[in-house]
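These notes concern the structure reproduced below.
Here the complex is missing a single protein chain, while all its other protein chains stay put.
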């Protein structure tokens, strides 16, 4: 399914609707299957040792999948996360930004499902993987 | 398995090791099976409409299970979250604190597994449920 | 939410609609929150060493939650499993039957969510835990 919104439209939508997210996330690419989002890592995302916290990685995967759905449904949509299964596989690189690649596997009338892979910038092996389900509200 | 640390010892450990968490969490009870932890909801935990964000709920479940393990293994332990499956079932009450009840189901040599239920203070039905796995480092 | 069907009605429904399940499952109890179901362990459920296989445990959790929903929605319902997160925590006892306790946490208009704990008969500690989501079709 082709995107209905481009990167500036998505970035504006997030800034307007989720002001709490501030400048945490930058959309880097928008593909037929999903989006690539960067977590601009700051002090508030870190744990002792300088590694990105679990909740910050969860937020990155969640925002990445939300944007992949939003791009396809358009700005009227208000998809709600209903489920996330996340595996933390490796320690993130200290103080490095993180990249999340999301891929929509289903965009149904009621539910959307997708996969996310999370990387520390500069490392090849993924730090975490997640799958997420969203409930799509009736029009 | 009986707790090796009491509530003040746990609260001090968290304050010292995870200063980034600030005053977000209060340990309310410590049982044979787990802990009860409160998320002291502040502006930074909220989404538009005043509801607690997904990442804040993930953090609450994660802290709750971490503390349940820590209490039993003692302050030398450094368990690491390897997996979380979380279901968001209902909208949290606007601006209400949240309570998380965790229950350890397995505390093995290598892995610990447990369940968490999350409530908005003042509501009976749970807002979210989570199961979490931690890797226990070798001594 | 109170059950709309009793144990014989549930057992008959399963026998009629899912003849492939044969005599694998026996409903042992029906409560306000869920059901207790027994897996009558036979050769086809076992792996080398006589322990119950992962797919047989998955089937037990799935049937347990399906019945908990069915009991409440009545025999017209055709809920479909959309997600399952299952943790295998301990080795099942060799050739012992297994018991599954399910608990509905949400029975919404569109989605139902619940938790399951699986035991080997004669062992106190749970062998597996699962959480499951079902999609409820529109009437």
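Worth pointing out:
Letters are used for the chains, namely A, B and C, taken in the order the chains are written, and counting of residues starts over at 1 for each.
Everything that follows uses one rule, which is that a residue touches a chain if its C-beta (ideal position, glycine included) is under 8 Å from a C-beta of that chain, and two chains touch if they have at least 3 such contacts.
Just so you know, these numbers come straight off a predicted model, no measurement behind them.
Taking every chain of the complex into account, the chain not shown here touches A, B, C. Of C:5, C:70, C:85 or C:99, it is C:85 that touches the chain left out of the display. Where chain C meets the missing chain, the touching residues are 17-20, 43-44, 46-48, 53-56, 58-59, 62, 80-89.
Chain A meets the missing chain through residues 85, 87, 89-90, 105-106, 108, 113, 115, 117, 125-126, 129, 131, 133. Chain B meets the missing chain through residues 82-83, 85, 110-111, 133, 135.
In this text, only the chains that are shown with their structure count from here on.
In this assembly, the C-alpha centroid of chain A lies 34 Å from the C-alpha centroid of chain C. In this assembly, the C-alpha centroid of chain B lies 28 Å from the C-alpha centroid of chain C. Taken residue by residue, chain A touches two or more other chains at 82-83, 85, whereas all remaining positions touch fewer.
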